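Missing here: one protein chain of the complex. Every other protein chain is in place.
Right after this comes chain A.
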Amino acid sequence: MWNPKFVKPSKFAKDAPLALALAFGMALTGCGNAGNSNTAAADPSSASDSTKTEQSQPADNKLVVYTAGPEGLANKLIEGYQAESGVQVDMFQGTTGKILARLEAEKSNPAADVVILASLPAAQGLKDDGLTLAYPEAKNADKLNADWSDAEGNYFSSSASALGIAYNTSLISTPPTSWADLSKPEYKDQVNIPDPSLSGSALDFMTGYLNANGDSGWDLFQSYKDNGAVLAGANKEALDPVITGAKGIVASAVDYMTYSAKAKGEPIDIVYPSEGTIISPRPAAILKSTQHKENAKAFIDYLLSDEAQKMVTNAYLMPGRTDIKADNRANLDEIPQLKADWNWMSENGAEVTERFLKLFK
């Protein structure tokens, strides 16, 4: 089981003492009317919308997508898909960590149909727990980078980002060129690291680096800590102080965010360290609990279409399809990579997160 602890509530329900059931009965009489009238009063427009659409088109034109990653891109993808299919999409936007947590919290009443995560191990975890629905016949799936997607069609990486070292160009005159450089005294107290419990891609880098370097990989992180590096929330929260000049460097920064800030004119740039780095694919998966199977499949098809892949490159991400190249960023073959085993990374993610958080506390 992915997180066995969570089964608890359902078991609890069986053993629920009579007293509580009674108390709950009281709650029902009490708030039944209040609650219902709330829903109606709170948002009459959406309520009437959904009933209208359900009546006119009983088929099914709803889809709930939980997505990580750049908000602009997510909005565009959803808009594009809505325009193409006429399906009404509800979207929850958060970091990979928040999405997984929300899925977990809603396990008893699943709401999501499709998830787009920023971490491959997270998608593998979903698959291993039997939570994903296979869709091997997805259009264009054969053109995807085979290393990043599931051969059985449980998840599809429609985009990817590489982890690098982002730095403020007006503060850092000699940019670092390797991961090891960041423990040098000239970068003391300058380094921000994204929190692996919030950023799936940061976690990918950490597990990938540890997998490639064995246990001695921890020495690098220890040396970062000794050099005054701090954990700083999710990717954007780590990058923003570097843009404003409060910090100089983000270690394991997602590159698309840096590219887009740089394109805006912010004093920032990125290097891919010489030891090699991890490229973190962003997998999309259909959940088995979906109530809107056909729409979910159509959405996956859309993600892999030429149009959506164009949007991906416009957001400075690496396209998931090998036949499409980006012209505004480094492509796959230009980035030195670490040799890492995704299965190992997937298995050890939780442990690495915990140890990492302890180290930086």
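Heads up, the rule we're going with is that contacts are C-beta pairs under 8 Å (C-beta built on N, C-alpha and C of every residue); 3 or more make two chains touch, one makes a residue touch a chain; residues count from 1.
Keep this in mind: contacts and distances are computed from a predicted model.
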| item | value |
| --- | --- |
| Omitted chain (choose from "ABC transporter permease", "Aspartyl/glutamyl-tRNA(Asn/Gln) amidotransferase subunit C", "Pyruvate,phosphate dikinase" or "Phosphoribosylformylglycinamidine synthase subunit PurQ") - UniProt protein name | "ABC transporter permease" |
| Touch list for chain A against the chain that is not drawn | 3, 5-6, 8-16, 20, 23-24, 26-32, 34-39, 41-43, 46, 64-66, 70-72, 75, 89-98, 100-102, 104-106, 108-109, 111-112, 122, 168, 170-171, 197-198, 230, 232-237, 240-241, 243-247, 264-268, 350, 353-354, 361 |
